[in-house]
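Note that one protein chain of the assembly has been removed; the remaining protein chains are unaltered in position.
In order of appearance the chains are A and B, and numbering begins at 1 in each one.
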Amino acid sequence: MKRLSLAPIALALGLSFSAQAEPTITICEWGTITGADALVNGMAYGARDYFEYLNQTKGGIAGVKINALLLDGRYKLDEELKIYRRCVSQENAVVIGGWSTGAAKALRADTTKDQVPFMTQSYSSDLLDPEKLPYMFMAGPTYEQQIILGLNDAKKRGARRVVLMHADNEYGRAPVKVIREEKAVEKLGMELVDVIEFKYDAQDLTAQLIRVKESKPDVVYIQSSTNQTIVILRDAAKIGLKPDLFVGNFYNINPAIPEQLKESAEGFRAVQLYTNWGVDIPAMRQINEFSKKNKIEKQDIYYMKGWLEGMVIAAAIENAVKANGGKVPEDISAFRKATRDQLAALKNFDTGGISPKLNYADHRGFSQARMAIIKGGKYIGATDWLKLADDQ
Amino acid sequence: MKRYLPYLLFIAALAITPFLDRFVQSLVYNFAIAAMAALAVNIMIGFAGQITFAAGALIGVGAYAGGLLGNAGLDVVSLLGAGLVTAAISVFIGLPALRLRGLYFAMSTLAAQFILEYLFKNVDPVTNGLSGLLIEPPKFFGIAIDTEFRTAIAALILLLLVWLACRNLTQSQLGRAFLVMRESEIVAKGMGINVPQTKFWCFALTGFLMGIAGAMLGFSTHIANPEAFGISLSVDYVAMMIIGGLGSLTGSLIGAAFITLMPEIIQRIGEHLHLGSRIFAVREIIFGALIMLFLIFEPRGIVALFSSLKGNNQTPGASTAK
Partner (left out) sequence: MISMQLAVAGIAIGSVYALIALGIVLIYKASGVVNFAQGGYVMCGAYVTYALLQAGLSPFIAIPLGILLLGLLGSATEYFVLRPMLRAPVVAVMMVTLGILITMRGVVLFFYGSDTQPFPRVFPTGLMSFGGVMITSNYLIAATASVLLVVAFIIFYQRTTLGLMQRASADNNKAALAIGIHVSNQINLAWFLSSALAGFGGILLATLNGVHDSLADIGLIAFPVIVLGGLSSLGGALLAGILLGLLESFTNGMLAPTLEMWLRAHTKIYSVGAIQQVIPYAVLVLVLFGRPQGIFGKRGAERV
């Protein structure tokens, strides 16, 4: 039976040998291309597309084309961990882009031990520790900050009774647990009436919403992804709960929501972290230029996030190359270390209007957000951009 | 010569492992772990005829148990402990279903699979719930198993031991009792075989082996995550045996090699062809199609293909007529 396995091993070996021939810049990222939260995978495409954009307009970085790999993690932990191992060893990636909260947490020790800069799509506060986790980075305020922003905004509109709904995965549970244990709701002067957990791929949540209705909340915050928000709002409409009762986190700004639900989505609010797709900013002009010759898979705010991450990573690599005399470092671990240092050193970094200027010393870049609301089938800004308290 | 083939291959595997890169080394230990589990599941379904959907959850029990014991510093004993705990749970699932047969037994294992999954996700004090149980690299006889290389060697050695144990089991009296029981419980009873006791040993022994496989899985991924032990894992193992060969030990190895390597091959080819988002879909289609094709045309699996090529029928107990 070993005969069967020699062919792929040879294939794999062959691949790994060729990778060491001349200095390359490989950036390896994974996302949920197929899976439970595929509706938000614009960010995975955005980052990869930015690297392609650099290749097409500037010939890469310092004349070396970027080898940007986008793999399918399928939102399955074992798949994501397998991809990490491939990225860090076979592909010799200088920067790795992760996806899920669960995978990033599981890889806390590995990324530090392997000394490879890791940009996660998660906003979990457990991953934010510049001292203990020097190689872990994210791109925006934590989930906890988002929850507090959402609830604060509701409070300003007169809400007092709060219900939190979350998915039964690490992404759903952890931030809600933190909020609960730190009594964040009470500190805001509101009352946490109930916390409801539901299956992360549930297709019917009517009974849960009946339970919500019984508790007579003034605001319901959803810590889950777009797919489940659609189910929640739809089932809420069934029993007469209005969409303006609900607030979602950043992963709920998705054209699919008003498209599918039409009037059952009017008044739904979500936390917005970046400038939306289509707004006339320098980054959008770059994207439009790119779209002339390339297909853009997802035209939404998540793509903007991805583009931002691409910018940030590329800038760090560029600075690392500059610091090495304009040549791509031969030794991959030195390259990774240098990139990590440059990433953490980014100050007042311009993202072409997608976000305020970034300072990466805190490993998250910025702490600003605003509330968006669905009106007339589209997301529009509901408040000003606010600086969030450095909670975690 | 043919008798020594598995052992020669084992030595070849040990010899080549140091020269592979980390990722391929991870394929080696993933294969070994899958093979151990496949051997156990094959004995249960292929030899003893007890269809089970609970393999995924039992592997999970092994991972959690091994992880907890390993984190407590128990060295190799953590493997034994994981095996025993899983054996106990396997018996617990199987025994009340003694009166159930075939389809109904399969349904009860399906229920057990989902109930165990639920427990993994919610019994936080033990399993750390959805965050997953972080598992430190274990020590075997004092040696820290903290690199892919060491994990691969440890897994290969374990696989050899499990293989020998399974060989001995299938050639023993108990093993023969399994075969008779698979054909017909009434005939077995008529031959003086104590069917409940035979079933007990079947559940216990296969559970033990699954526990060891699960523990190694936890030790190699450094985490026991409840979502990794779901129904799709159970289906994977059943598919492994169909493709490799139901009721054949060598078939389990072939099936495991297949399931470990085929996704990688398809992945690389897919990337080469720029299939991007569709690679996983292609994988599923090939997987499903293979299951159907093998079951329709060669239910005895790849093993039988090799035998018929050579012109002899060396697959023990692989009759399919019922």
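The working rule: a contact is a pair of C-beta atoms (placed from the backbone, for glycine too) under 8 Å apart; a residue touches a chain by one contact, two chains touch by 3 or more.
Worth saying up front: this structure is predicted, and the values here are computed from it rather than measured.
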{"item": "Options A:Lys58, A:Arg161, A:Arg211 or A:Lys375, residue touching the unrepresented chain", "value": "A:Arg211"}
{"item": "Touch with the omitted chain, as defined above, among A:Lys58, A:Arg180 or A:Lys322", "value": "A:Arg180"}
{"item": "From A:Asn227, A:Gln272 or A:Gln342, residue that would touch the chain that is not displayed", "value": "A:Asn227"}
{"item": "Contact footprint on chain A, counting only the chain that is left out", "value": "32-35, 38-39, 168, 177, 180, 194-195, 197-199, 201-208, 210-211, 213-214, 227, 230-231, 234, 237-240, 256, 259-260"}
{"item": "Where the missing chain touches chain B, by residue", "value": "45, 49, 51, 96-97, 100-104, 106-108, 110-112, 114-115, 118, 121-122, 124, 231, 235, 238-239, 242, 277-278, 280-292, 295-296, 299, 320-322"}
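Basically, only the chains that are shown with their structure count from here on.
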{"item": "Of all residues in chain A, those that touch chain B in their complex", "value": "1-2, 4-5, 7-9, 11-13, 15-16, 33-34, 70, 72, 74, 76-78, 81-82, 85-86, 88-90, 102, 105-106, 109-110, 168-170, 172-174"}
{"item": "Contact set on chain B toward chain A in their complex", "value": "9, 12-13, 20-24, 26-27, 31, 121, 129-132, 134, 148, 221-223, 225, 227-228, 250, 253-254, 257-258, 261, 264-265, 268, 276-277, 279-281"}
